[in-house]
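One protein chain omitted, others in place.
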Amino acid sequence: MPLFITRIRVPWVDTDAAGVVHFSNYFRYCERLEEEFLNTIGLPFGSFRHLGIWLPRVHASCRYRWPLRFNQTARLELVNLELGRRHIKYVVAIYNEDEGRLAAECEMVVAAASRERGVAVELPGELVRRIKEYLESGEASPASGV
Amino acid sequence: MPLFITRIRVPWVDTDAAGVVHFSNYFRYCERLEEEFLNTIGLPFGSFRHLGIWLPRVHASCRYRWPLRFNQTARLELVNLELGRRHIKYVVAIYNEDEGRLAAECEMVVAAASRERGVAVELPGELVRRIKEYLESGEASPASGV
Amino acid sequence: MPLFITRIRVPWVDTDAAGVVHFSNYFRYCERLEEEFLNTIGLPFGSFRHLGIWLPRVHASCRYRWPLRFNQTARLELVNLELGRRHIKYVVAIYNEDEGRLAAECEMVVAAASRERGVAVELPGELVRRIKEYLESGEASPASGV
Partner (left out) sequence: MPLFITRIRVPWVDTDAAGVVHFSNYFRYCERLEEEFLNTIGLPFGSFRHLGIWLPRVHASCRYRWPLRFNQTARLELVNLELGRRHIKYVVAIYNEDEGRLAAECEMVVAAASRERGVAVELPGELVRRIKEYLESGEASPASGV
């Protein structure tokens, strides 16, 4: 059961001359899922700027299984969220909903970093608490976020 | 005789499912020309941040004449530069060099604005002086910037 | 009263180092509005490929009034649609809904062209008919498409 779900209708601009979504855009879709997840828990990306903390990506990967085409619906499922002291790992499955196929399996690791010194710091306590609350609540169901 | 010339080899990612460069990317090409022009006159975009001045776009337009395809060379020609007290207008012709065709005719108007108050201000004197020097010098020839 | 309305939550990737939506993305937002409009009337972009007809952009322009920032809502209003024999002109107002400001005024002209010969042809009859039906029906109200 996925922890969070969102959908994207593939816009024309995301396709390339092979008629499919360009591989780099899957990473943008993963980030979109993160943005909507953080909005849902009430701590939008950028909430910790006043503490001098930002959340840069430290690793990202996708395994591509099946193409997505213009106007098809990509269903993004957060299938796992690993919460460390200094990082969050999002594991995302992207489905081609129109064809009922798994399109890609992606991971994105986000760290907390001090804006000034550029070094890794601990994740803000409030962020950790809200994520835990979300995961432990009944909200984390396929119905949420759709 | 164009005032400045630069070239872009069309990358795959700039194409769409029709096999041609997406229309929004022509505006990015115009901005690339501006960046290289400002680098050439020694005042890169962003040089006036310390004065609290930035250079937002206030108008942009393109008339599309002929497609550009993957791996073709776009030749960007700055065919006119209108220098006002508060704005610069770049008039750019984009050629499909492989096919010897005019691909698009574009205009981009950039204003000076105070970062703080968001209001229009006069262009920084140094920028105006350097642009005039460039235009009046023999540099402004097809050979430059290629 | 706008003919069609849609909304976009600004994703992080659409911003630039000035902290605002990059000017080229407003054109992508206009295209998104067109895609959703054509989906609404049941003739998605690409519907006429089997007739050898596509709908390239021939002109596009934006006048920028006010910035859009990350996570703000852009409200896209189709304020006018001019239907010619060979072209459609979309007139779009983009609002920064969070700040209640007009962000940009854009126009996008789309022509019908023969894929094979690359020359202008008449718009497909079915497209013209459906657009007229939409415009004449009560559907063309602010409530639609939201």
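Letters are used for the chains, namely A, B and C, taken in the order the chains are written, and counting of residues starts over at 1 for each.
In this text, a contact is a pair of C-beta atoms (placed from the backbone, for glycine too) under 8 Å apart; a residue touches a chain by one contact, two chains touch by 3 or more.
Keep in mind the model is a prediction, meaning the values are calculated, not measured.
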Query: Pick from A:Ser24, A:Asn80 or A:Ser137: which residue touches the chain that isn't shown?
result: A:Ser24
Query: Pick from B:Pro11, B:Gly42 or B:Gly118: which residue touches the chain that isn't shown?
result: B:Pro11
Field: Absent-chain interface as seen on chain C, which is shown
entry: 12-13, 15-20, 22, 24, 69-70
- request: Would you write out the residues of chain A that touch the absent chain, in ascending order?
  value: 17-18, 20, 23-25, 27-28, 31, 46, 54, 56-64, 67
- request: Determine and list the chain B residues touching the chain excluded from the picture.
  value: 9, 11-13, 28, 31-32, 35, 39, 44-46, 70-71
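As a working rule, only the chains that are shown with their structure count from here on.
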Query: Centre of all protein Cα atoms: which chain's centre is nearest to it?
result: C
Field: Whole-Å gap separating chain A and chain B, where each centre is the average of the chain's CA atoms
entry: 35
Field: Geometric centre distance via CA averages, chain C-chain A, whole Å
entry: 28
Task: Any chance you could list the residues of chain B touching two or more other chains?
output: 17-18, 20, 24
